[in-house]
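All protein chains but one are shown in place.
Now for subunit A:
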Amino acid sequence: MAPKSCALCQNSKAILRRPKTGQHICKHCFFTVFETEVHNTITQAHLFKPGDRVAIGASGGKDSTVLAYVMKTLNDRYQYGLNLFLLSVDEGITGYRDDSLETVKRNQEQYDMPLKIVSYEELYGWTMDRVVSAIGKKNNCTFCGVFRRQALDRGASGLGVDQIVTGHNADDIAETVLMNIMRGDIGRLGRCTAICTQGEDRIRRSKPFKYAYEKEIVMYAYFKKLEYCSIECIYFPDAYRCLARAFLKDLEAARPSAIIDIIHSGEAFELKEEVRATQKSQHSCKGCGYMSSDVLCMACFLLEGLERGMPTAAITDKGRRELEARWSTRTT
């Protein structure tokens, strides 16, 4: 059978089947469409302005490594005028972060970007290994996610940046939409497809890879010969998100456009007005000043629970009320 020509340029030989569209295309066209789609995402959403200081959340994994490369490429090609930094978080998970932090340090040299590393140990006094030994393997993603979010904000604040960009890809966003529907988390459902989020006292964050398929990010890294660490968190298999991810992979196998279709669905709906009115308003945490819809932010609740030997109390509303009462007693 004669080799197929690239469906886009019609000139070169097609060497890959694009996961998102199923088209048979050449390497050069793949780079072009991948980068152009990210550029479209950035320009359509007006993510940056010239002179912005932007921190790239870097874990050493494929998403953030490719993100750093693509941001640098597009910044040079389209003259965004950005000052780029790498920002990494050490969660204190033995065997998980050691190699990936080395990768981030190599990225710093390769892309010539300043690097800052913040750790859970120095910010909170707890590593994830210690947290998991206290709470077991359920709900640990809640702790890690909350702690990481604040850690990134605090690290970015230390760098004096205007915005954080993270490597959240289309697969992440699609599984978040499904997860929030299945768990009834309407607060997050209303925000999870937003490309850019910002609240009071919080640094703006955006997701340039919002429409980029995970498989295409891997393919891009492969063809560009980019170095990254491919290690899954050892606590991940027990997570609820893992179930949603497995379902999403099945959907993608049945119809590859399912991932982008779910994102489109998530963008197409919003909370009913009467439901929005019942959502809690945001104000500052009394513990650390971070943005919160409660007296204490979630990180402070989780830490309070850990310190008092009630590690999972903060997961429930009743537990949080009890912790708040104890915290109030302690601080008055």
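Methods note: contacts are C-beta pairs under 8 Å (C-beta built on N, C-alpha and C of every residue); 3 or more make two chains touch, one makes a residue touch a chain; residues count from 1.
By definition in this document, contacts and distances are computed from a predicted model.
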Options "Mitochondrial import inner membrane translocase subunit", "Cytoplasmic tRNA 2-thiolation protein 2", "Ubiquitin-like domain-containing protein" or "TBC1 domain family member 19 isoform X2": UniProt name of the undisplayed chain: "Cytoplasmic tRNA 2-thiolation protein 2"
Of A:44, A:79 or A:329, the one touching the omitted chain in the full complex: A:44
Candidates A:262, A:285, A:298 or A:323 - the one touching the absent chain: A:262
Contact footprint on subunit A, counting only the chain that is left out: 8-9, 17, 20-23, 32-33, 36-37, 40-41, 44, 177-178, 180-184, 186, 189, 211, 240, 243, 247, 250-251, 253-258, 260-262, 264-273, 275
